[in-house]
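One structure, as structure tokens, below. Some questions next.
Complex shown without one protein chain; remaining protein chains in place.
Our next item is chain A:
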Amino acid sequence: MTMLSRVAERVYWLGRYLERAESTARLVDAYHHMVMDIPRGSQPGWDILVRILDAQPIADERFRVANEANVVRLLVSEAEASCSLPYAIQAARENVRTTRDVLPEEVWELVNELYLFAREQADKSVGRRHRQAFLQEVVSRAQVINGVWRNTLCRDHAYRFIKIGQLLERADMATRIIDVGAADILGREGTQQAIDHLLWGTLLKSQSALGAYLRQVGPVVEPDCVVRFVFMEPSFPRSVHFCLRGIRQELPPLKHNEEALRVIERARRKLRRFDRQDWERDELHAFIDDLQGVLSSLHGAICDTWFRVDGA
């Protein structure tokens, strides 16, 4: 059974937006947690979240000072801003609304409920008191939705394109967090050694990677190991390595996959070259920049091959 290009594109974006909603919620939640543990005056600013989400232009339009209230309001409750949680949820909903016929019925119901929940609760959840409960609810609802499609969809094109969308978004987010987060922490080196482990721990937490890291690597959170883990750990489902392998697995059943295969192999080769222990901050940034370029080409190849079918 084949699939309309338009429908494939929409389920792909469903995968991406759902993942974006979940990872944005995790990121803000992890940061919110960390901030409370750090002595006054030593906290890194909230603008780092804006930089991770590539939302500087939107932020500049809305406020002059990137303080906690402004940043959290932007990310948690501004439905119009493309970097916000409600925006991603609403976009996910729009994409399911028009593809209900290829998805399990519960997916529509659950995404719709998530949308209604966010619409009702987001405004109240900007302040610290309700923030965490809200973010965690978003994460767990997103996980339920992921559980439903993973466990009920036939391994057909719908499954393939949601999964590819989800993993590409996840890999993209991981590289951004490492890029901005690691640069930030490394940039502070020497001045705040005492809280560095907290910062690296937060970085892991934002990737749901802390527990896995502690079991796999050990109880000491070290910069090199953290970056390696998030990028390279083959057994960790949120590592970039794992995501790329997952996307690679879904390509063979698709027709005309040559270009996408070529790009994904390029991405995987690039990632394999990341095995040095002692990179410098600038090298790391250049490396990630490159990797993100390849991820973006992969998105382009997917769109060109399967979503834009020419003819008349």
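FYI, a contact is a pair of C-beta atoms (placed from the backbone, for glycine too) under 8 Å apart; a residue touches a chain by one contact, two chains touch by 3 or more; residues count from 1.
The rule we apply is simple: contacts and distances are computed from a predicted model.
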UniProt lists the protein of the undisplayed chain, choosing from "Oxidoreductase", "Circularly permuted ATP-grasp type 2 domain-containing protein", "Exodeoxyribonuclease 7 small subunit" or "Macrolide export ATP-binding/permease protein MacB", as "Circularly permuted ATP-grasp type 2 domain-containing protein"
Out of A:100, A:150 or A:273, which residue would touch the omitted chain in the full complex?
A:100
Per the definition of touch given earlier, which of A:2, A:151 or A:235 contacts the omitted chain?
A:2
Touching the absent chain: which residues on chain A qualify?
2-8, 97-98, 100-101, 105, 108-109, 112, 157, 161, 254-256, 306, 309, 311-312
